[in-house]
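A quick write-up on the structure given underneath.
The complex appears here without one of its protein chains, the remainder shown in place.
The chains carry the letters A and B, assigned in the order they are written, with residues numbered from 1 in each.
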Amino acid sequence: MKTIALSLTCVLALFTAPAAMAACAIKNDVPLKALTAGFTAWKSVTAAMADCGNVKSELDQDFRLKEPAAFAANPALYQIGAVANETIVPLLNAGTIRPLDELVAKYGQGLSVNQLIKVDGKTMAIAMDVNAQHLMYRKDIFDQLGIAQPKTWDDVLAAAAKIKAAGVMATPVGATMQAGWNLATDFTNMFGGYGGTLFGADNKARVNGPEGIRALETMKALTAYMGPEYLNDDSTAVQKQFQQGKIAIANFWGSRAGALDDPKESTVVGKVAMVAAPAAVPGGKPATSVWWDGMVIARNISDKEADAAFQVLVQGLNKDMVTAHNDDVVWLAAGYKPGRLSEGVIATVQAGAPAYPSSARMGLLVTALGNRLPDYFTGKVSAAQVLASVEDQYAVGAKEAGLLK
Amino acid sequence: MKPRIFLAFVMPSLALMALFIVVPLVSVFWQSFQNTQTLFHEVETENCTPGFPAAICTTEARSVPLPGPDGKPQSQTVFVGLGNYRALLHSDQVAAAFAPGGMGLSVFATIDSYRALQFTLMFTFVTLPLVIVVGLALALALNGVTQMVRGPVIFVSLLPFIITPVIGALSVRWLFASDGILTAALAHLAGHPVSLLSQAWTLEILMILFNVWHTAPFAFLIFYAGLQSLNQDTMDAATVDGASRVARLRAVVLPHLMPLIIFVALIHLMDSYRVFDEIVGFSSQAHVISLQWLTFDLLTPDNSGNRAIGRASASSMLTMVGIVILLVPLIRHTWREHRRG
Partner (left out) sequence: MEPTRASRPPLTLRLTTIGFLAVWMVVAAFPLAWVAIMSFKLPLDAFSGAPLTVIFGPATLRAGLGLSLLDIVLYAVALVAAWRVGARRAARLAGTLAPGGVRPLGWCLVGFLYALGAIVVFGALLPAVLRGLDAALSAVPVLDALAVPFIGATGEHYRAVWVGHEFYRNFINSLIVTAGVVTISLSVGTLAGYALARTGSALAFWLLIGALVFRALPHSVLVAGYLPAFIGSRDWLQPAWDAPIIGSLLHLVADVPPTLYGKPWAIIFVLVSINQPFTIWMLRSFFRGVPAELDEAARVDGCSHLEAFYRVIMPVMWPGVVTAGLFSFLLAYNDYLVCALLLDAQSQTMVPAITGFFNRETTSTDQIEAVAAAVSITAPLFLLVMVFQRQIVSGLTSGAVKG
């Protein structure tokens, strides 16, 4: 028994890595809890926050399911919460997060103006990164076949046809078109690219029009060059297809660029070029939208806790953390050095891609799109029919939510 | 047993069920007739989001919640009668479809609640006989081999049954996904690329096979246990009378197992009616959905925090009515048996 215990201690000692050196400039003595998403950048940020002491972080990909309820509790179950431009909506609407202007004035000297997310003039969140779906393509294959960088979706279709005809790949295009949120987002991007406006007066959905039909037709044309299971493909699936050399082009999340250069997972290290998202019409703005991730502070906590939480939050985004994890995402915090992998996101933003229009009504429309559009892609109904039924379903949801009379 | 003592014995169990099942159920019932809405008003607001090099600020009219006297957003609860049920069943759309010049029966294929109902019933009634037949065949086969191999066979058979359903479904899915090895094998046999997760009928077959894989071991175990209490004298007598193997199966074995077959059928009926893990595991929602998945989907808030509680409550109530209808024959059976004591 003694020997067992002894060898067990040895095993544990072997496995336990030495703790990372604390990079936090303050010493926190207020017990704090944070609820965040779980992707790589959050791992880096929460680790930096933990260095300040007394911070427990919960990294949960489904944080959005818990966050509104946890912040509505009194006292709130977490002081710090992760948000993106979409997930901040329910917190704003319920009024469970606090304005940060005073705290920014007190402790936020290191933050750039770009990081302050203002709603109705008040700073409600601190952004840490920007993200966008943009064009990634296999530079080696394009060069070999003499194809130029695609600027529009028609260019993408032509390039895909060429790659397929050359017999390099059977399914050169990848897309995050999983039924639900992914598919809906791809549609709204394309719809915006064709110049459509999603909503009319009085919160009525307005997707059933020429822009909607053109967007669907372009998407459908692209599916001819995709693997047959594209309606199941989420970001991780597309990432895997890229990594295993099965696809050559995708309009794909900037936050995934790092994984394509990870030698442990990828067979295409260094071969994928990152450029701006293609436009739907020649000379138009990129048919995509810009997203950000950031953090908020709960309203239902004491001011002392809020003070501590904000300082920890700022420390979580400190220069050392950004330098150490430069390629996780396109950081907004000071110390970030844009590299090869961030070129696509930056080019997309600079080409004037719009911010994602998050709001309560947008959530309802996305749900309706995500549920209904698959019927068009599986060939059950026509484009006009499916868009009409999207508007129907949106109307049901919006009436139930009180947004539509 | 005196009623007082009876109550004392069942009280702890009853209290737990009342608190954690009946209370939520009643609240769901009540909510299915109501809608709780946040009050919105239109406001011109300026919002800023990050950009390069500077932040992008836009001013536009947005619907924002109307703050009440305490600063919290106001909401109101309205009684809508059967409104949620109508919205769920799209009764107006169905009515329009059956009016002259409407799309007729095909309207049901485009409305989620009917699609879910259709798949759930199909799934239930296809897997039911399959599970019983496979379970029975396994039990009979195992009963016919020497004692020595029975232990290992039971052990291996139990694995699909005890494994966490979500994980079981995922591991089966990996085998059949576009880059899965069994898909590759099928494509090799067929001579052309195969995709099993991209159309409804292959997905349905996969889900049915998975369900049989997952639940047949339970049926098998119950039937095998039942065979152990089979009266060997009866069997021998039948053999001496010259009854063939098939005749003995029909005249002696099946009647002996009948109560068990009913028991297994019942459990399976309830479990397959609430099919859910299969939809998640095979991520089939683009092609095939089930009733429980529909309720779950309505309840899950979208990224902007909206959840269709009213419709979800209506959907769960209708699901419950469905299961009660399916259970009626069984309830009658229990009543008779119960009276007998």
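As a convention for this text, contacts are C-beta pairs under 8 Å (C-beta built on N, C-alpha and C of every residue); 3 or more make two chains touch, one makes a residue touch a chain.
Just so it is clear, the model here is predicted, and its values are computed rather than measured.
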item	value
Touch criterion as defined above, residue of B:82, B:159 or B:205 at the omitted chain	B:159
Absent-chain contact - pick from B:39, B:109, B:181 or B:254	B:181
Candidates B:48, B:87, B:172 or B:289 - the one touching the absent chain	B:172
Omitted-chain contact residue, chosen from A:234, A:307 or A:327	A:234
Identified contact with the non-displayed chain, of B:3, B:71 or B:191	B:3
Interface residues of chain B (partner: the chain not displayed)	1, 3, 5-6, 9-10, 12-14, 16-17, 19-21, 24-25, 27-28, 137-138, 141-142, 144-145, 147, 149, 151, 153-160, 162-168, 170-172, 174-175, 179-181, 183-185, 213, 217, 221-222, 224-226, 228-229, 232, 235-236, 239-240, 245, 259-260, 262-263, 270, 273-274, 276, 291-292, 295-296, 299, 312, 316, 319-320, 323-324, 327, 330-331, 334-335, 338-339, 341
Hidden partner chain, residues of chain A it touches	4, 7-8, 10-11, 14-16, 37-40, 56-62, 65-66, 69-70, 72-74, 77, 234-236, 239-240, 243-244, 255, 259, 262, 264-265, 267
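By our rule, only the chains that are shown with their structure count from here on.
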item	value
Interface residues, chain B side, partner chain A - complex	35, 37-40, 43, 45-58, 62-65, 67, 71-73, 76, 84, 87, 90, 93, 109-110, 112, 177-179, 193, 195, 197-200, 283, 285-287, 297, 300-306, 308, 310-311
Contact set on chain A toward chain B in their complex	64-65, 68, 84-87, 89-91, 93-95, 113-121, 127, 130, 170, 178-181, 203, 227-232, 240, 244, 246, 290, 292, 332, 346, 349-350, 355, 358-364, 366-367, 371, 374-375, 377-378, 380-381, 389, 392, 396-397, 399-403
